[in-house]
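Note that this complex is displayed minus one protein chain, with the remaining chains in position.
Labels for the chains are A and B, by order of writing; each one numbers its residues from 1.
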Amino acid sequence: MFRFITRRTLGAVVTLLIIAACTFFLFFAVPADPARLACGKVCPPELLEQARHNLGLDQPLFVQFLTWVGGIFLGRDYEGLGYCSAPCLGFSFVNKAPVLDTILDRMPLTISLTLGAAVVFLFFGVATGIVAALKQGKALDKIASVSSLIGASLQIYFIGTLALYFLVYKNHILRQPGYVPFTENPLNWAAGLMLPWVVLAIIFTANYTRMTRSTMVEQLTEDYVRTARAKGMANRSVVMRFALRGTLITIVTILGVDLGTLIGGAIITEQTFGLQGIGQLSIRAVWSSDLPMLMATVLVAAGAIVVFNIIVDVLYAVIDPRVRLS
Amino acid sequence: MSNPFLSVRDLTVDFHTEDGLVHAVDGLSFDVEKGTTLGIVGESGSGKSVTNLTVLGLHNPETTKISGEIHLDGQELIGASRSTMEKLRGNKIAMIFQDPLTALSPYHTIGRQIGEVYRKHTGASKSEARARAVEMLTRVGIPQPKTRVDDYPHQFSGGMRQRAMIAMALVCDPDLLIADEPTTALDVTVQAQILDLLKELQDQTGTSIIMITHDLGVVANTAHNVLVMYAGRAVERGTVKEVLNTPRHPYTWGLLGSMPRLSSSVDIPLKPVRGTPPSLLNVPSGCPFHPRCDYMDLAGPELCKGERPELSPHRGHGDACYLTLAQKREIHK
């Protein structure tokens, strides 16, 4: 298992480097000029040259990339702007700060948002999926199918705005969404994120219901499930221990993708609820042409997906011994 | 004479499918005596497996309609409560499935799968169950059972998996063991070992066995009595000797003719039963075998296509065919 994780981690680092290279060349090679941005809106040519030199933009592109990669391990001095200590993912000329500082500041919110919502949608999604699978074709199954279809068709900016209006602004049932660190006050942390969690969960639950249901239906026809019944196992343990175990593979797979995506930035959710997470950060980076920040957020998003892929692979091995030994 | 250990009377199983009503089993009756083996033979789709799943109560109650009686040791199983059935399954009646690779859970160790049946029915502790699993693995001839008990099914060979399956089925000393094609998925050499194992275990425990198979060779080796099924019905019944040596039903003749024999010359081509088994959605009238039967003209087509022939005589060697004994003897010459 240790070797497996090591191998996958090394693979992930290589993947991230390739992604980094791609984003770097895309962002820095193509149209917008980071020097112009660093230089400001009134920028005489000689100043622009100076800014280019300070940023190392007068160097060949691959030298710039190596400098950037070097910055990750060694830190980097941005002349006049400040020192960016290792690991330096770049320096934002808009915020005038190392991008990693800002990302680390926004990360707890995005992680809280993601994990909290995941708990809600996993629980409801899997539970309704199981019920629907067991009550195939019955009223409960149909209700679950229809509501998951409705949930899946809703958009966050639609129900998010509606929920904000009715639950927060109009009837004051829930608090204005906001972020309080968990370590500061767990109750306020949960209260501030409750609405985003629920709204995200409504959208995501549907997929889990659907996937759980269809996989579960399949699993219930498996021979070993029949064997379990033939052994006299109670229905509950047949479903929870045998059929669900096989369903977990599917659930973990989509969960890995969803968590990776959400950590990379729940852009619309954060925007709708005015939450300052990675998603908003990336949107702002786009608006203000903050290339170093944009690149870092892209990397974080890619990194999240890569990391969750590894976690999913490890979980496969935990769930299914056949994977472990092959 | 005491009542038979398992007695099935007039069992009819219909189930609804999208295509219509399937008559899987139609008026089936048979008995299994204590300590004996009944071989149920027939092509796939003849209702063998359905019958036995029904005995275990593993049919889907939503779509299946059952009538008739099943008595196990005097207890009526049709209409028994779910908890009653759960207590019986794996305990008094156990089942061995055809493909041990798919029938064993890939996610749990062999030991756990064996142990949990034991725990469920005896309330034993985890360690007791584990010890029992090791004991059972020893009994079915798994080498190094103490280490193999923690292996997963995919780490076992096919034969070992089936041995483990048998260990799992026998862990609670069941009174009735239903073996559904237990050797079909195995190598020929392994097949023989598994059948020997079953016989040996039966000698030790006195378990009754229902051996479901399409292979008359298996029946010849293991069974005391034979039931030949066709299209959800019994077409011939008798002891192994009776049925294999003096088969009476044209379908049984066909089955025997399609079975390779060591004694027969290699040059003689096998002669399979012509035609295909009927769809259970639409069972032919009268004798369901008549569209495939070579002797319908002899018995009289009106007769064969008209009424369904009864299994007669009611006891001993019986068959469901309009041919007279004399006619059959004539044909066999």
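Rule of thumb we're sticking to: a residue touches a chain if its C-beta (ideal position, glycine included) is under 8 Å from a C-beta of that chain, and two chains touch if they have at least 3 such contacts.
Everything that follows uses one rule, which is that contacts and distances are computed from a predicted model.
Missing chain, UniProt name from the options "Assimilatory nitrate reductase catalytic subunit", "Peptide/nickel transport system substrate-binding protein", "C-type cytochrome" or "Ion-translocating oxidoreductase complex subunit D": "Peptide/nickel transport system substrate-binding protein".
The shown chains contacted by the absent chain are A, with contact judged over the whole complex.
Screening A:97, A:115, A:194 or A:323 for touch with the missing chain picks out A:97.
Although one chain is not shown, part of subunit A still touches it, namely residues 39-44, 47, 50, 80-82, 94-97, 102, 105-106, 164-165, 168-170, 172, 175-176, 271, 274-276, 280-281, 284, 288.
We take it that only the chains that are shown with their structure count from here on.
Inter-chain centre distance (subunit A to subunit B, centres taken as mean C-alpha positions): 54 Å. Those residues of subunit A lying in contact with subunit B across their complex are 222-224, 226-235, 241-242, 245-246, 319-322, 325.
Remark: subunit B residues 56, 58, 82, 85-91, 94-95, 97, 99, 102-108, 116-117, 120-121, 152, 154-155, 168 touch subunit A in the complex.
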